[in-house]
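Below is one structure. I have some questions about it.
Here the complex is missing one protein chain, while the rest keep their positions.
Here the chain labels run A and B in written order, and each chain numbers its own residues starting at 1.
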Amino acid sequence: QSAASNVRMYGVLDVGVSTFSRSATVDKRLTKMNTDTNSSSIWGITGSEDLGGGLAAQFGLEAGLDPKSGGATGGAATGAQTPIANVLWRRGSWVGLKSNSWGSLRLGRDYTTHILAQLVNGTGMPDVAINSSTANLMVAQGIGNDFWNSNMIRYTSPSFAGFDVGVQYILGEQPGDSSAGRGIGGVVNYTYAPFKVALSYTKNNGVNDPTLGALGNHANDDVHYWILTGSYDVGKYRLAFLYDKVSNKNKIPYGWLDSKAWLIGGNYAFTPELRVGLQYSEINASDDAVAGTPYKKKSKYAVITAHYSLSKRTYLFSTFGHADNGIAPIQPLWGGSQGGQQAVKGDSINGFVVGMVHRF
Amino acid sequence: QSAASNVRMYGVLDVGVSTFSRSATVDKRLTKMNTDTNSSSIWGITGSEDLGGGLAAQFGLEAGLDPKSGGATGGAATGAQTPIANVLWRRGSWVGLKSNSWGSLRLGRDYTTHILAQLVNGTGMPDVAINSSTANLMVAQGIGNDFWNSNMIRYTSPSFAGFDVGVQYILGEQPGDSSAGRGIGGVVNYTYAPFKVALSYTKNNGVNDPTLGALGNHANDDVHYWILTGSYDVGKYRLAFLYDKVSNKNKIPYGWLDSKAWLIGGNYAFTPELRVGLQYSEINASDDAVAGTPYKKKSKYAVITAHYSLSKRTYLFSTFGHADNGIAPIQPLWGGSQGGQQAVKGDSINGFVVGMVHRF
Partner (left out) sequence: QSAASNVRMYGVLDVGVSTFSRSATVDKRLTKMNTDTNSSSIWGITGSEDLGGGLAAQFGLEAGLDPKSGGATGGAATGAQTPIANVLWRRGSWVGLKSNSWGSLRLGRDYTTHILAQLVNGTGMPDVAINSSTANLMVAQGIGNDFWNSNMIRYTSPSFAGFDVGVQYILGEQPGDSSAGRGIGGVVNYTYAPFKVALSYTKNNGVNDPTLGALGNHANDDVHYWILTGSYDVGKYRLAFLYDKVSNKNKIPYGWLDSKAWLIGGNYAFTPELRVGLQYSEINASDDAVAGTPYKKKSKYAVITAHYSLSKRTYLFSTFGHADNGIAPIQPLWGGSQGGQQAVKGDSINGFVVGMVHRF
C-alpha cells in the first residue's frame, strides 16, 4: 500500500442527560443518557488524491456510534427495501472522482443528494441541530430509509449561476427485474444570498420481500416524495421552512407513511457564543394511512434549543421538545440507538436534555 | 468537519503461545494461542481541543480485539444489568471537559474511576501485568461487570495535598423508577511517595430482568463492594496489596459473587530490561454463596511472571499461573475471548505462556 499523506479521521460525539415524560413502551417518566440530540455521533475516514488537471480521486468511510453504550452497528435501510442488519460503515463507504469542471461522481453507499442539501446542510436551524428537528420529522414519515442508500451511483454538479444539482441512481439488484428495488432521485439547489431554496423528488421502487408474506410483494409498487426547503440567513438571524409530501399508496412497509409535513423555524444569536432557536412542525397522515387505526391524522412537534459555543468544534446545549402525536410517531428529542427512541403514536410526550457536542 | 490535528490512534497487542493443564470444559491438556495474558489487546482513537483558560474538550473511543482470531466485538457488561452483545467501542466512547483547576467531567461509556485507580494504574505489579493477576481476581468475583459502565457521568478531581478523588454516577434508565439499575461509586487516592493507597466503594442497583424469569427481579436489590489497595514503589522494588469485599446478598446474577479477596505481590528489576514478579491471592466465598454447591469456599491463585523489555513499548514475557479453585472460578492466566477462558470451579489448573506485547 502506498503513502497516504491525505487520509484524515474525523468524528462527532453528542451526549447529554435527558428526561422524558414517558418512554416508548410505558407511560412513566424516564431519565436517561441521550445521544445524538443535535448531531449524530459518528467517526469516519476520508481522503483524496490529486490526479492533475483539476481531477481528484476521493473516498469516504463513515460509521455511526452510540456513545452511551459503545455500540457501533446498526441496520442499513435503503429506500423501499428490507434493512440490512449490522453494517459498520452504515453512513458511507464510497469511492469516486471529483472534477472542478464537471462535478463529482461516486459509487457505493453514501448520503443521498437531497438529504445532504435539505437536511445535513440544512434548513437554517442552529448549525448542528439537525436531529431534534427536521430529521425527526423525516424519520416519522419513513424518509430516514433514504438518509443513505446502498448500491448508489451519485452525481453532484458544480454551481452555475447560483444553481447546482444532484442526482442518484440506486441499483435494485433483483434478478430478472432491473426496475424492482431501484431508487432514483435528485435535488435542484438555488442560492441568491442570503436566500437559499431547494426542491427534490425521490422515487423508490419496492421489492418482493418474502419475509413479510403476502403483504411483502411490492415489486410493482413505489413510494415517492417531494421536499421543498428554503432559508434566509443573515448571521444573527436565520429563518427556514420545509414542506414535503410522501406518497405510499400501496403501503410499502419499513416505516413509510403516506403523509404531508411542514416545518417553520428560526434562531437568533444573542451573543457570538449563545444562539437560541425555535421550531414548529406538523405531519398530516393521509386518510388512507389513518384508516383502521385509532390515532388522529395530525402530529404536531415543537422544539426550543440553545447552543453555547466553547469553540468552533465544541458547544454545550439544552433542548426541550414536545410532540403531540397522531399516527406519525415523532420523537420529542432524537433518541439515539440504545434505550429506545421515545416515539409514541397517539400520545403527547415531552423531552428535555442538557449536553455537549464535540467535533474532531 | 474541521481540522483534527490532535487526533491520535493507539493500541496494545498481547499474544503468546500457552499450555494449560486442562480446558474450561474437559480435564485434558490444552495448547493454544493466548491473548491478553498481561495487557488487554485494544485499539482506540483519542484527542483533545484546547478551549483556552486551562479548559480542554476531550473524547475517546476504545475497542477491544482478539489478535488470535481478529475478533473485535464483545458484550458490554454494566454493573448489575444484563450485558449488551456486540458492542464495538466496549472499552470507551465518551466526550467531556477537562480543567486544570476543577478536574475532568465525562459523559458516555468509560472506565470506572476505581478500576482506573486500583486496576489499570495498578497495584504495583510489572506495569502491564494487569490481567493475569488483579483482573483475574476481580472477574471471578463479578467486578469485571464494572471495568467499564455505560450511561456514565464521571468526575475526577485534580490532586490536592496528595489526595485526589473520582466518582461516577450511572443512570439506570428504567421507566418510572430512576433508582433501578443505577450505579454509584467512587475512589479516594492518597499518594505519599513512594507509598500510595486507594479506597473505593461501589454500589450497583439491580433491575427487573424478565429474560431470567422469577429469579431476575432485582429492582429493589443491590450489589456493592469495597476495594482497598496499596503500593510501595522504589523503582527496582515494588510491593503491592489488595483487599476487597463484595456483598451480593440477593444473588443478582451476571457473575457477582458474595465474597472477600486479598492479594499480595511484588517484583524486582534484576537488570533495567528484566523484571520478575510474584503474586499470591485468595477469594473466600461467603457461606451463603457456597450453600447448595459442592465446591469449597476458598480459591487460591499464584502467579510468577518475567518481563524482558526490548523498548519502552515492546517486551517479551513468560508467565506461570496456578489456580486452586473453590467456588470462585479464577483463571490461571487471563484467557482472552476466543477459545474459552480457562476458569474452572472446584478444580486445580495451571497455565504457562511465552509471548510478546507491543504498544503503539
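Quick note on the criterion: a contact is a pair of C-beta atoms (placed from the backbone, for glycine too) under 8 Å apart; a residue touches a chain by one contact, two chains touch by 3 or more.
The structure presented is a predicted model; accordingly, all values stated were derived computationally and were not measured.
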Residue of A:P175, A:G213, A:P272 or A:P294 in touch with the missing chain, whole complex considered: A:P175
Per the touch definition above, residue among A:V26, A:L51 or A:L212 touching the missing chain: A:L51
Chain A residues touching the omitted chain (full complex): 1-2, 4, 7, 9, 45, 47, 49, 51, 55, 57-59, 61, 63, 76, 84, 86-97, 107-109, 148, 150-153, 171, 173-178
Residue ranges of chain B at the interface with the undisplayed chain: 8-17, 22-23, 25-26, 28-33, 41, 43-44, 65-73, 86, 88, 310-314, 338-339, 355-360
